[in-house]
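Take a look at the structure below.
Shown here: the complex without one of its protein chains, the others still in place.
Labels run A, B, C, D and E following the written order; every chain starts at residue 1.
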Amino acid sequence: MKTDPPVTALELHPADPLPERTQSYFDLCTEKLGFVPNVLKAYAFDIAKLDAFTALYNDLMLGESGLTKLEREMIAVAVSSINRCWYCQVAHGAAVRTISGDPALGEAMVMNWRVADLDARQTAMLSFAEKVTTESAKITEADRQTLRDAGFSDRDIWDIASVAGFFAMSNRVASAVGMEPNPDYHAEAR
Amino acid sequence: MKTDPPVTALELHPADPLPERTQSYFDLCTEKLGFVPNVLKAYAFDIAKLDAFTALYNDLMLGESGLTKLEREMIAVAVSSINRCWYCQVAHGAAVRTISGDPALGEAMVMNWRVADLDARQTAMLSFAEKVTTESAKITEADRQTLRDAGFSDRDIWDIASVAGFFAMSNRVASAVGMEPNPDYHAEAR
Amino acid sequence: MKTDPPVTALELHPADPLPERTQSYFDLCTEKLGFVPNVLKAYAFDIAKLDAFTALYNDLMLGESGLTKLEREMIAVAVSSINRCWYCQVAHGAAVRTISGDPALGEAMVMNWRVADLDARQTAMLSFAEKVTTESAKITEADRQTLRDAGFSDRDIWDIASVAGFFAMSNRVASAVGMEPNPDYHAEAR
Amino acid sequence: MKTDPPVTALELHPADPLPERTQSYFDLCTEKLGFVPNVLKAYAFDIAKLDAFTALYNDLMLGESGLTKLEREMIAVAVSSINRCWYCQVAHGAAVRTISGDPALGEAMVMNWRVADLDARQTAMLSFAEKVTTESAKITEADRQTLRDAGFSDRDIWDIASVAGFFAMSNRVASAVGMEPNPDYHAEAR
Amino acid sequence: MKTDPPVTALELHPADPLPERTQSYFDLCTEKLGFVPNVLKAYAFDIAKLDAFTALYNDLMLGESGLTKLEREMIAVAVSSINRCWYCQVAHGAAVRTISGDPALGEAMVMNWRVADLDARQTAMLSFAEKVTTESAKITEADRQTLRDAGFSDRDIWDIASVAGFFAMSNRVASAVGMEPNPDYHAEAR
Partner (left out) sequence: MKTDPPVTALELHPADPLPERTQSYFDLCTEKLGFVPNVLKAYAFDIAKLDAFTALYNDLMLGESGLTKLEREMIAVAVSSINRCWYCQVAHGAAVRTISGDPALGEAMVMNWRVADLDARQTAMLSFAEKVTTESAKITEADRQTLRDAGFSDRDIWDIASVAGFFAMSNRVASAVGMEPNPDYHAEAR
């Protein structure tokens, strides 16, 4: 793997050999996606960090939730757009296009989520995610009540906050270390 | 635990009973700190989420790193101050005071990190953490090189980015759900 | 044309019939692009406005300049991204992809121009365009000299300022009236 | 004209001789205003650019519209004040004073439009122009409806957006090239 | 006094000897507080400046008002937190803790006033003080009416504006000259 193009601007290389469990996970990625997402390669210099990251990510984005997977990806892209994270807009923009089957929806999440043709529930969801992203300290009970009034449960509110929060982290780590997205994402589901 | 005052503004209660492993961890907290940090109780409504959070947290803040534990806590507080997160400033401000034995240092991280009497290395570290926090999309190789010139390794850069990124997440989740810090922190190490 | 889906949120319809000269221009668009760009339909409620807009646009974006057409489109998209203009990011993002033959370059201009692999000249060009976009009142002679040092003539500086300025206008008009881009752009040159 | 003090910081000089048509226009300016506005001299290095600029300007600011000329000048100055454009605040501030016969109104548009004693219609107009200027990407149908409720037609909304947009451009070009207003404006209509 | 640690980053020393009246005032401070607040020592290089400052301060913070002394100190800290003034957050944070007997209230004013458990009146008061601090030019009659509706008199409005304004000044002077708070404040009323 060391001969691949660098996935970040840091001189940190995946553990070599990878633990068997990790290698299997990477092989599964290649089988299902056609490639190993660079974020996984980036974290693979330290398997404990990789495991912690993937556990958190998989629970949030793929686990049970009152939010659909598409909704979670929409939050991911809207947040990553505000933070202008190259890696996450590319990778999760592709996810929105793929899951929704609507290329323009993916573009709208990247370019300006307000132009998308959303229902009241999703508008409330992204408005809250935006406030979490840009001025979380000003969130008050009124903001949470707006979500409840739009049909979200308290558990859903936790999930919206957590997905928005996760990308607040992931966007910053990716930008700070110069993470490059796999080029494969660009042409997906256009 | 349900009769305790609420730790967030959401109606989400710890699993009851807690899994044995979780109960042991909480008991250990009580033994060592005198209380279970509210952030753990807040996540305990879903043990998978609690485990993912604590795995990531413990690796970052307590694991091996070229950054001292105090330096990681300084980043935590400086970032939480920019984001004005009530929970994290209270809890990690106490950590800075306790670890450093310097109450004014904890206050400076909360109030304005620039007033602290820092050496060039720590100034570079917090300047980078601040940029990660406020305009990560503008980070370029020049910013990373400044850290290298100040004596940080590429692995250290990863860690600074990751700690700053973690609190970008944690601050937002805490503020979004209205998390209350344990009152015990206020008087610690003053 | 009145039966087409609306191109803006305003009840303003193209002159009917269009003047012969305008109809020929629209026919030429259809022939060369496959469609009439919605911005032209939007302005066509008042032919004097349409003519003034297209004269300015064609001079700036297609006329003689020390900037290549690709460079002008890169400025267009970088500026439109800062202003988060849906119409212009879609239409001119497609132009960057088409002219450059590099889909990722178009995406980078939309998502975060700093991640693109640019030479010093283009970095200086986009840095200046960004300052024109976000804090033009702070531009001083030092900023212009930086462009001259990067190889730009005073005439080129005029052109960078003018293209950035044009999209400052166009972005705002498009967003203010709710202009929708032609869907055809999304799949172009991916 | 080359011996006049420079009108911008760029080494770009008016075509010499000017085309007859342009010379006549400049002579008309001198006759009516006492001088040729420097913005025209600045663009005169390229007559195609000058013509495109003046066509757009004259249509917007002097053509038919549901907005009075004073209202269009009020938008011009309020926008130019937000962008802190020296040229446009000076030249159009004089226009507001002259057209209105109210020197304090011109000053208010420069200093803080909110202090002016405006009716509900003009307050709505300038509030929208301000949003177009500072956060156009957040404009939604609700903002347009507010204008309709204040008595503006859809065509008027186009015009408010277009005037605000025009000065978003003009302010940036003027600041970026260091355009100096004619000193004659300062004492006008005080 | 010259042998004390410096109270600012400027080479300005208290008048020596101090006028008798000033010395008495400083002696009174020592008697009542245990120390002379550094801000007084900082201004003491010019007794006219010291006198003007203390006259204004004492009138505002200790004089008659419809606002309690605690409310005035709450405004002081909330404003100083927005401005991140080291001196004023330390000194007035101690005052809030001392006067209220509630250490957490002092911390909340420093960290994020919105988390404090305030009644409607105090929320309105701090909201207005925040707007005075961050965007005073956008204050309109509606903002003043909101205060009146919350039970404040016009005289109270003057006082809220004046206390917020005073700390806008004091925060900036303290930060600009590098003023250090007396270390005694840190442990007070914890």
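Just so it is clear, a residue touches a chain if its C-beta (ideal position, glycine included) is under 8 Å from a C-beta of that chain, and two chains touch if they have at least 3 such contacts.
As the structure is a computational prediction, the values presented were derived from the model and not from experiment.
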{"item": "Missing chain: touched chains present in the view", "value": "B, C, D, E"}
{"item": "Among E:12, E:33 or E:70, residue touching the chain not depicted", "value": "E:12"}
{"item": "Residue, one of D:18, D:61, D:75 or D:108, that touches the chain absent here", "value": "D:108"}
{"item": "Which of E:39, E:85 or E:126 contacts the chain that the document leaves out", "value": "E:85"}
{"item": "Touching residues on subunit D - with respect to the absent chain", "value": "81, 84-86, 89-90, 103-104, 107-108, 110-112, 115, 183, 186-187, 190"}
{"item": "Footprint left on subunit E by the chain that the document does not show", "value": "9-12, 45, 48-49, 51-53, 55-56, 59, 63, 83-85, 128, 132-133, 136-137, 139, 141, 144, 154-155, 157-158, 160-162, 164-166, 168-173, 175-178"}
{"item": "Where the unshown chain meets subunit B, residue by residue", "value": "112, 114"}
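As a working rule, only the chains that are shown with their structure count from here on.
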{"item": "Chain whose mean Cα position lies farthest from subunit C", "value": "E"}
{"item": "Chain at maximum distance from subunit D, centres defined as averaged CA atoms", "value": "B"}
{"item": "Copies subunit D and subunit C - interface residue numbers shared by over half, same or different", "value": "same"}
{"item": "Cα superposition of subunit A on its sequence copy subunit C - rotation in ° rounded to nearest 5", "value": "180"}
{"item": "Subunit C and subunit E: spacing of chain centres that average the CA atoms, whole Å", "value": "51"}
{"item": "Mean-CA-position distance for subunit B and subunit A (Å)", "value": "22"}
{"item": "Subunit A, residues touching no fewer than two other chains", "value": "84-85, 112, 137"}
{"item": "Interchain pairs in contact, sorted by label", "value": "A-B, A-C, A-D, A-E, B-C, B-E, C-D, D-E"}
